[in-house]
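The other protein chains are all here in position, but one chain of the complex has been omitted.
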Amino acid sequence: MTEAAMATNMKTPSADDNYVLRVRGLKKFFPIQKGLLRRTVGYVRAVDDVSFYVRDGETLGLVGESGCGKTTAGRSILRLYEPTAGEIMFKSRVLSQDGTSKTVNLMDLKPTEMKLVRQEISMVFQDPVNSLNPRMTVGDIVAEPMVIHGKYGPDSEQVIISLLERVGLRPDHLRRYPHEFSGGQRQRIGIARALSLNPRLVICDEPVSALDVSIQAQTLNLLEDLQADLNLAYVFVAHDLSVVQHISDRVAVMYVGKVAEMALSDELYNHPLHPYTEALMSSVPKPDPKYQSERIVMQGEVADPSNPPKGCYFNPRCRYAVDVCREKTPEFRELRPDHFVACHRAEELKLRGV
Amino acid sequence: MATATLSPADKKAKQVSQSYWSLVWWKFKKNRIAVIGGIILLTMYVLICLFAEFVAPYDLERRSSYTEAPPITIRFIDDQGKFSIQPFVYQYERKVDQAIRRRTFVENPAVKYPVSLFVKGDSYKLWGFIPGDIHLFGLKTDDPKAAMFLMGSDSAGRDYFSRIIYGGRLSLLIGLIGQILTLVLGSVLGAISGYYGGAVDMFVQRFTEFLAAFPDIPLFMALAAAIPQYFSPIIVYFMLTLILALVRWGGLARQVRGLILSLREREYVLAAKSAGASDSRIMFRHLLPGTMSHVIVIATLSIPGMILAETSLSWLGLGLRPPLTSWGVLLQEAATVYAIRFAPWLLWTVPFIILVILAFNMLGDGLRDALDPYGGR
Partner (left out) sequence: MAEKLIEITDLRVQFDVRAGIVKAVDGLDLTINRGQTVGVIGESGCGKSVTARAILQMVPKPGKVATGSILYHRKAKEGKKYERDEVLEITKLSSDGDVIRQIRGGEIGMIFQEPMSSLTPVYTAGTHINEALFLHRLIPLQKVGDQMAAEMMKYRSMTKEEARNEAVEMLRRVGIPKPVERVDSYPHQLSGGQRQRVMIAIALSCRPEMLIADEPTTALDVSIEAQILDVMRDMQKTYNMAIMFITHNLGVIAEMAEEIVVMYMGKQVERAKTVDLFYNPKHPYTQALLKSIPHVGKRTNERLATIEGMVPDPFHLPNGCVFHPRCPKFMPGKCDKIAPTYQSVGEHHWASCLLYE
């Protein structure tokens, strides 16, 4: 692609070629089945036309309330859930013969190729208790990806030890079992496992939500250090806006299966364009007793993804909603450079950040 | 690396690090009843299944002229009140009870035979290839008229105690092997059913329901009756084991399926999947080990059912048949009014069966508590 072509295409969330992962129109509908014959009576639109991209070595925060599809989106990238539709472009090194990157659509890969790509994309999970098999030793857990890909050799134990040390654990932890560790340590084990095959992209699914405050800070710092050292790209799925702001270069806010807004972190937090982003940020309790905010309390509950409202999914809770919001689904567009929003009134509204 | 600096850390790690199974063991040990049950079973399985030839004082087929002799008493004090440190038995003497016109045997104090440990007796081949003729205990004499029937003898003059030991081997093994087959069948099918879901799950579930809808015993009977008469006893034995397993795997499969359904939502399964693990790896490395504790408890608690099933079938004449000797076969022989009236010692099999079943239940209950070492601490 020529530079000129790149420049003109910068306006859509997809054309920038400087990405490691680019998701376009991703959909994941879970069928709702009822009755003896398991007839499909409807669909939960967990991920409903989501587009975003992650550049090499950067962190994209995927933030939203529970049920907004952020976790499903993260897992669909790795095809842990088979996406219903969409395109997942990934720059793979293992699939190219000459050591350079080859852009592949993960949706089109054969199972054998997909397995190879799994070396390059790994995951860190939320629950430090459930994400480690209690019957396996730490060494076995961290080694597992190597074993799966036939890369466990005589030197591997040394590699694992250095990985453990890298994430702040001791070599003698190798033969212990997960239940002997605290939550923060378990999360480090999970991180070590994710790094064992030198991935390019790590999907972190709420990696610090279950951790204590001081441990959370350590873990975030560790993730940042690893990113800097290993040039990792992160998709950081979380619900904690302050954590996401801290770690992310860019943030995508999701609401009921759709991306409401995506922008550079500071831009998003200071100049939100979507009323949901504004309300969400005002709801975050500020660790400052003198902070006087007028909180925008969103009325009601998050829309039901199996029966979303007509028009903009946020319209029943939106205090700026007008007729068009109840009728037409807003388009996800780039309003300012690198700032995408799906709101009919984004141009006219003056929203406040934090 | 300097071993001197590492070793204390290693040692500490060893002290602190406890695998799941070591925690289980620790908790199991604290349950005295379960330990007793375990010891009883271990002893019985070792002595009966592994060393029946050595433990039994006589060969299974060794017949004597003492038919339906009552149990003999091992004595330390003779009729003159003389004590001897070496235990002994009296000789059997034939006597005819005129009142009922029946031949019986009584002890004759005139002839004493010393009882001793590790005596030479009938020769045997342990496990089919180690020749031997030493028995755990027996009479130290060459007199062909000497006999020591601890639990009496049967109508062919065979030592009943020896027969119980040999019969126990088949009965205990049929329980164990049958249960292992059940376990393998049940776990694998249950795991497949739970993991894949869909049509496979549907099929397996309907099939187990189909099996469960049949009452056990009539089903056993029908299947056992279908074994051709001309099959060699040993094949009959294995077929019977297989039948028991085939009928009983359903319940276990359902339980495993339920566990798998909950385990497969764990994040560690997703983690393995995201790393590219194959279905079989996920199943055998991540899912089934998690169900093992549960499965072991179920298995332990249902071995008695297996043993009883064999016993009942054989008792009905549909299971093992002579010349094979199992507890069921022995019971069948004892199941006559005549035997109960004149040779009640033939019921000695019953306490053995009860003991084994009790021990299994004791062990199973203890295991159930112990296998959940994280809970209830």
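First chain written, first letter: the chains are A and B, and each begins at residue 1.
Basically, a contact is a pair of C-beta atoms (placed from the backbone, for glycine too) under 8 Å apart; a residue touches a chain by one contact, two chains touch by 3 or more.
Given the structure is predicted, the values throughout are model-derived calculations rather than measurements.
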Candidate in contact with the missing chain, chosen from A:Asn18, A:Gln33, A:Ser66 or A:Ser96: A:Ser66
Residue of A:Thr84, A:Ser101 or A:Ser283 in touch with the missing chain, whole complex considered: A:Ser283
Which of A:Thr59, A:Ser76, A:Asn133 or A:Ser265 contacts the chain that the document leaves out: A:Ser265
Contacts of chain A with the absent chain, listed as residue ranges: 65-66, 182-185, 212-218, 220-221, 224, 239, 241-243, 245-246, 265-266, 269-270, 279-281, 283-291, 295, 297-298, 300-302, 353-354
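FYI, only the chains that are shown with their structure count from here on.
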Residues of chain A defined as touching chain B within the complex: 75, 78, 80, 114-116, 118-119, 121-123, 125-127, 130-135, 137, 144-145, 148-149, 170, 172-173, 175-177, 179-180, 190, 193, 197
Contact footprint of chain A on chain B as seen in their complex: 6, 9-10, 12-13, 16-20, 266-268, 270-278, 281, 285-286, 289-290, 374
